[in-house]
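Shown here: the complex without one of its protein chains, the others still in place.
We call the chains A and B, going by the order they appear; numbering starts again at 1 in every chain.
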Amino acid sequence: MLKKIVVGPLTRANNSCFVEVLVENKKVVDARCSGIFFRGFELIMEGRDPRDASYLTQRICGICSSAHGITASLALENAAGVRPPKNGNILRNLIFGADFLQNHIRHLYLFSLSDYITGPEVAPFIPGYSTDKRLKEETNNSMIQHIFESIEISRLAHDLVTLLGGKAPFPHGILSGGSTVFPTADVMMAFKSKLRRVNDFIKNAMLSDVFTLAEVYSDYYQIGCRAPNMLEYGIFPRNEEEGDRYFPGGAVINGMLQKVDPSVIQEHVSKSWYSADSESRHPFQGKTVPDREKEGAYSWVKAPRYMETPMEGGPLAQLWIKGDYRKGISTMDRIVARALVAEKIGALMESWVDELEPGQPIFTPFEVPREASGIGLTGAMRGPLGHWIYIKNGRIVHYQIITPTAWNFSPRDDSDRKGPVEEALIGTPIADESQPIEIGRVVRAFYVCSSCSAQVMIPGSPVREIILQ
Amino acid sequence: MKQFSKKSRPPVIWLGTNTCAGDMLSLLNSLEPGYQSLITDLIDFRFNYLLGSAEGDTATGVLKAVTEEQRGKYILVIEGTIPTRTNGLYCVVGNRDGKPLTALQAVRELGGGARHVVAAGTCASFGGPYAAAPNPSESVPVQAVLDRKVINVPGCPINPDWMMGTLVHLVQYGEPELDGFNRPKIFYGDTIHDICQRRAYFEDGIFAEKPGDPWCMYKIGCKGPVTYADCPNRQWSGEHLSWPVKANTPCIGCTSPEFPDGDAPFFEHLPDINLPGIKISANRFARLAGAATAFGISIHLIGSILTGRVADTIKKDFSGGISRKLLSIIKNTDGKRYGGKN
Partner (left out) sequence: MKLRQRVSLLIRGKKPRHSGTARLLHWLYAPAVLGSALSGFYIHWPGSSLGFRKMNTARETHFFAQFTLLFTYIARVMYGLKGKNYREILPNRKTLSDMAKFLKYEFYLTDKEPKFPKYNPGQKVLFTGMVLFVLIQIITGLSLYFPKSWQKTAKLVGGLNPLRKLHFLSALTISILVTGHLYFVFTHEYKKMKSIFTGYE
């Protein structure tokens, strides 16, 4: 007998989403993920000044805002044929890096951990599920302690963003042409000492907490698995030449690493609420015409495919492609990889601070081209992020954005192939159908960027929908 | 975990609608009081879409419980716009009886029984980025769907202090004094420009020519003169370290009701001019208007010269008119001819 479980809203993710699974013999046999809200940023960008993109597109996401800032900056720089000076590039990397740390710390402690520990007895940590909490009380309490410390530390990471970017989220210091705060000794001293505090926390608390989880919940190395199909565009340009990145890009198809070719990316919309002709398209031609009543569709997320393959992005893919971590592709691997990436970025940032040259330029002035097109690609906190910009008469005439969540959380494509989260959910054991805590664990490890916390069940109450097939 | 007296802490529902979560994340950046102290000392944070442990029906169940049990007591905070397209289906916040519960429905229902309704962020207050043209989700601000007063705490995102301060005010002293846009005057009482550290540069005409120049940002589109907020004094984020002008970039006016459509392009002084069918930048428009005037006048002048009208005017008024009169006055002759009495 098949049972349908809907988790809606799936909270503790950035933006609303629903997850719907079919369970048979206590195992997930089918899954559908839907993004349940629509804003239409690509339409909103049309007609605007291209320089506004690096500020406005940041508003897509509050937790990874600087990723959009960077990508939009790269896209316009690509169109205008300009690169930031060395200092500008490093400063932008530092702001972006600090936002990474903020994001990874908050994701683990505020979004994910509630799935594994018994949280503090205070709203909004209560109510929650009570099943399958395996930690010893002592360990559990130390993690609660870390949750509150992490709030302090992630705030500190955002203050790092503020120091060089003016504010956080949505720093102004990331824009086409470079960055804007001079790396004077006083600023960099403050930056470095705050950064050290963040890094200490990552080393002393975050890593050990993650390894504890990995030990206690080791079965999650076998849950949330999928084939090694991964995509990353590379993070943190190494110098003025933007192609060379500290975290290299790559496409992994069935475990084979290849170079990324953005021209084979297609966006499918047959299961998404867009009325574009159901033909799949390259982002430069992609169309966004929303149609909520479209037959057969179930998500606002489009389904991007790389050579017809659903690709997963995020810390695990980043490390896998870099060659630093190639164990497995599972829920626990994703969680561990996130902490490791945070540690690596933190260490890199300390070295970047020393590379800055006070007194040297930080911004390259440039003319907005009358007519041009550009691509900006970077790795974001959750995976590959791309902006495609097309400029005419000095204004944006077409803008296309493919977010990491579109890759990870994509619905089925034109040939009915599942998205990565949907794939990973298959086979997940569900011990107690009224408290399907396993679903959230698998989904959140991907880092879905949806303020969504999904499931239809109230603990203890009967499963609502039973479908007989 | 120690619990403080529950009685003194009003229940708070923080509902995310069409949002990027930036406002809630910004609130997490509050230094004093921090988040921990907020949820243990100040408020009873019953529902939070971003940080709540509950998911699915447990989460929507909390909403139901609070509205029913705490009518008239809870504070409702909305973050994000309310889409109205296709009956609000462009934003769903949960499931109810197997049907999607839209943000539109939820806000209307929750808004009725709340002690205070607070719109957190520019989206919820005024529409903001997600209601920007062409407003694909037909989004509206909270006030547009509720008949009661909504306290607007705009900002994209809100400064942690603006939200924390408003909450503390509501809990301890009730509703703060509001301005014409229902913004608390304690935070939105002055324009950025009036309290800006670079005001002296402005008055002396020392202007930045590009982002990254450490002077007044007026010429690269600073919206400080037309934006209400206390960023220059308060600064961002938790530790009050910086703000956009201090970071050598223009203020983009994110607390204003017209953000972003009414004040973009961000790096231009004036917003675009929307004529039927085309959008044109203010400076371009001014140049075109000037050119058209100059062109019109030159054509007319050429016409007047060619048709001899200019020559006629000069002949008529100078030779026959003023000049002869002036002459007569100076010479004191010929007075009678003009009917004057000698």
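Criterion: a residue touches a chain if its C-beta (ideal position, glycine included) is under 8 Å from a C-beta of that chain, and two chains touch if they have at least 3 such contacts.
In this text the structure is predicted, and so the values were computed from the model without any measurement.
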Displayed chains contacting the withheld chain: B
Listed residues B:Glu55, B:Asp230 or B:Asp263, member touching the removed chain: B:Asp263
Of B:Ser137, B:Thr166, B:Thr191 or B:Ser242, the one touching the omitted chain in the full complex: B:Thr191
Touch with the omitted chain, as defined above, among B:Tyr218, B:Trp243 or B:Phe267: B:Tyr218
Interface with the undisplayed chain - residues on chain B: 179-181, 191, 202-205, 207, 218-219, 223, 225-227, 253, 256-258, 262-263, 269-271, 273, 282, 285-286, 289-290, 293, 297, 300-301, 303-304, 307, 310, 313-314, 316-318, 321-322, 325, 328-329, 332, 335, 338-342
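By definition in this document, only the chains that are shown with their structure count from here on.
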Chain A and chain B: spacing of chain centres that average the CA atoms, whole Å: 29
Chain B residues within the chain A interface of the complex: 1, 3, 16-26, 28-31, 34-36, 39-40, 44-62, 83, 85-86, 89-95, 98, 100, 103, 128-130, 132-137, 139, 156-157, 210-212, 214, 236-239, 241-249, 252, 260, 264-268, 279
Residues of chain A touching chain B in the complex: 6-12, 14-16, 18, 36-41, 43-44, 46-49, 51-52, 55-56, 59-63, 65, 106, 110-111, 114, 119-129, 144, 148, 151-152, 154-156, 158-159, 161-173, 175, 177-182, 190, 288, 290, 292-293, 362-363, 365, 395, 440, 451, 453-459, 461, 464-465
